[in-house]
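Below is one structure; the comments refer to it alone.
In this view, the complex is presented without one of its protein chains, the others remaining in place.
Chain IDs A, B and C follow the sequence of writing; residue 1 opens each chain.
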């Protein structure tokens, strides 16, 4: 009965791949990619730098400098490929893990660290970078992205929106409503699902019994699965999807099939729920190694190049670390800032009271148990 | 690009029909239907009686006896066809319009009227009838249905659940989450979508750009569109879907394509948003007329039969009216009943205070403006 | 001009808002051709187009979530929630996103979104159509919450809400939609009472009645009846539930020494609890009696045939006034 009702099986051929794990370049009829040698080397640099940034952030967390860190390890290609497909005037809505996309949008790494250190909720101007704040409530940003795209459409803008979310997020009502609104208004939004196969400890199978890219078909728009560890495929497919949206054809779902090589966050312990062998397997499909293989194999980069990137990465990490350590602490009264654009007498009053309290403050122990 | 990505077009052939508007019987390879002459006459009787009930309820509302009424006019076949496919031990979760299904479940018509009159929230025992209370918050009951089906599955029950909802409801996050949970746990639940083409004043096109039955395919389970004005097709498809669920194959979506021939409710004014011609068109596809045509054409019923049904309907309507008019009024202190299974001192205290207040009560005007 | 009903006054206010700023848009279920189930948006789609007045898919979280995105893009969406009981699917977007984005972005992102909610009971409706959820929004920092009680306020307050750069949850007293009052359409908005100010709608010196939305009329009626017994009741229309105009409210109570708060919402943790707690704190030595509260019972909203018993009415208000005066 199954096949009769639209529940057809999809095979491996459904995965768009332009660069194999071994670094071989493939062509795909629907997703041709023209890319210069410089651009290729640039992608390698992006990948290497964001991985190094991620390593440094994880270290900073271990040393108590960050409250928590959500690593992008393994997802660099999905993020750099899609991030580099964006036009500066396109708008991106990230989750909490899109450090690679943030990099492409020109966000200072320390602006990201501020959120995880707890000095603010993300230290960048969403408008200046066309990169929304990180959203922690799973899926909520996909509706914002859709509304933003509806706004662009109204403005007659030539641009499009990209909304990031995960395999787990695909189960939230909000994400499905975003699909519905986007389809209904034909909004220029690309839904970019990074299927890293885990929602913390819950495997993808709990969220869907068929590949997630097919979710879009039930809502009436295209859905495509791309090798999320293949930066070229991610770039090509995202470019095409953005163009589709810009051309007024409406939403598009990209499922970037990838793997979360690290823990969910630094608070997580994946040994409780997955086998080490799984990770070992995925290491063979590392998103950076295959670009390196391709560059080397084709004589596009030599050891001097890799050493230069390595040196840059080391310096970059040191800069990030220094920026993190020198981050100014927020001040208690900052709590009361910017609750409302138009102010609030209650907030003002509480601020004044608290200020007075702090001024007269003597810690309980400084006065011998009072 | 569209066709490549699962956004294929579906044609008219996708509509399962076993009885044409002219009363011609069709066969469908996937949905054979064996039905006796008595059963056929029984379906006619069901259809005629629920329509009469609906007419009477509308009249009662006009006369001020009900606060509001949600008419099922035009949707009789979808409701009777699906309702008669249910086993007594199957469980049904209705919206607020499933009067025909309620009839099939043996709910007394006045129990329905109680809700619309405002004496209670529905006067039947959901467990005794395997028919949940009406749910007014759009879509919420689809999750209850899914959970209930998960419970049946756990119990090793041989039964299944049916969840009713509308075209508008398909846009709610809850309905999509119900699809996700049902698919994830392979729950024995049939989602029965009555697409009457309107969500109050909003046409189906605002909710989806492709036929709604296809929504299921994106979640990995079958979806089928049936002629919702064809009681035989609704019966056959629902039977098969229930069997599919019972067989452990999981959820199934049926889209019954029909038309809301009346107003959304007695408070609504459809002339503001749709053309009279649309209704005229749909009258040609009346769900009852085609059964009558079939019965007559095949010598299964004569005028004595129709007259008997007509008489029964008249008597039935009179009984319903009498039951409505003689409904006891709830008493003020009933407000405090059954807020909690385990009681609550606050509720008890408020009840006592209010009781005392009522005992000492003198209306303001009875004492000359106090 | 002839007296105008609240629903109509809102319609006129919305029309003005649409006229004055091309970034203002209206979105919701059935707000287009139908003009909303209460006709508050009647005729607006016809005159401004379906780009400015949009029917949405049937999904409240989707409505508020996309409105947030539109606001990020520079629009000023006015969202209609069809009935009070249907706002909860959007609750997450309202409390975790709409309320917080300005704060989270350190002021870089503004959220000029109005969420209109017809609220309260008394219209004989079925369940979920008569709720008073205002406290569930007022407790949430980052939101502003107001309720109008008459046509003149409805007309100005809706316009003020639209010009606010903060999200405003705008409660409309649905059972008073058809009550009429004069309104001055030519008075400049800048002359109006500020959106977040309370207003003494009837002066008195023996006791203060605090109310908002549909209960203001009930309290005014009660004050009239009480006057015949020689009790001069001051009635304050609180109007803004977050922030509350404490100076106006406490001044009244300080002056009368007695106070009764009236709302339809369940008393337990309703607005009355905050009003009573803070007024008592601020006017402790002036209080001649405890602040009494008249509200809905600690039960779900009952079937409509019982709603007259559930809802505070003239008699229950007068009863509380008498009890309070007898301290």
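The rule we apply is simple: a residue touches a chain if its C-beta (ideal position, glycine included) is under 8 Å from a C-beta of that chain, and two chains touch if they have at least 3 such contacts.
Being a predicted model, the structure only gives us computed values, none of them experimental.
Asks: Taking the full complex into account, find the residue in A:32, A:67 or A:106 that is in contact with the omitted chain.
Replies: Candidates A:32, A:67 or A:106; residue touching the omitted chain: A:67.
Asks: Which is it among A:109, A:126 or A:168 that touches the chain not included here?
Replies: A:168
Asks: Among B:133, B:200, B:253 or B:301, which residue is in touch with the absent chain?
Replies: B:133
Asks: Go through subunit A and note every residue touching the omitted chain.
Replies: With respect to the unshown chain, the touching residues of subunit A are 67-68, 96, 115-121, 136-138, 168-169, 171-174, 199-202, 206-207, 267-269, 272-273, 329-330, 332, 334-336, 339, 344, 346-347, 350, 354, 357, 361, 363-364, 369-370.
Asks: By the contact criterion defined above, which parts of subunit C meet the unshown chain? Give residue numbers in ascending order.
Replies: Within subunit C, the residues that touch the unshown chain are 61, 85, 88-89, 91-92, 95-96, 99-100, 103-104, 127-128, 135-136, 138-142, 242, 265-266, 268-274, 276-278, 280-282, 284, 289-293, 297-300, 327.
Asks: Spell out the interface residues on subunit B facing the chain that's missing from view.
Replies: Residues of subunit B in touch with the missing chain: 120-122, 125-127, 132-133, 135, 137, 140, 142-152, 154-155, 173-174, 177-178, 180-181, 184, 337-342, 344-346.
Just so it is clear, only the chains that are shown with their structure count from here on.
Asks: Could you give the separation in Å between the centres of subunit A and subunit C, each centre being the mean of its C-alpha atoms?
Replies: Taking the average C-alpha coordinate of subunit A and of subunit C, the gap between them is 40 Å.
Asks: Going through subunit C residue by residue, note those that touch at least 2 other chains and give them in order.
Replies: 56-57, 59, 61-62, 89
Asks: Can you list the residues of subunit B that touch 2 or more other chains?
Replies: In subunit B, 171-174, 206-207 touch at least two other chains.
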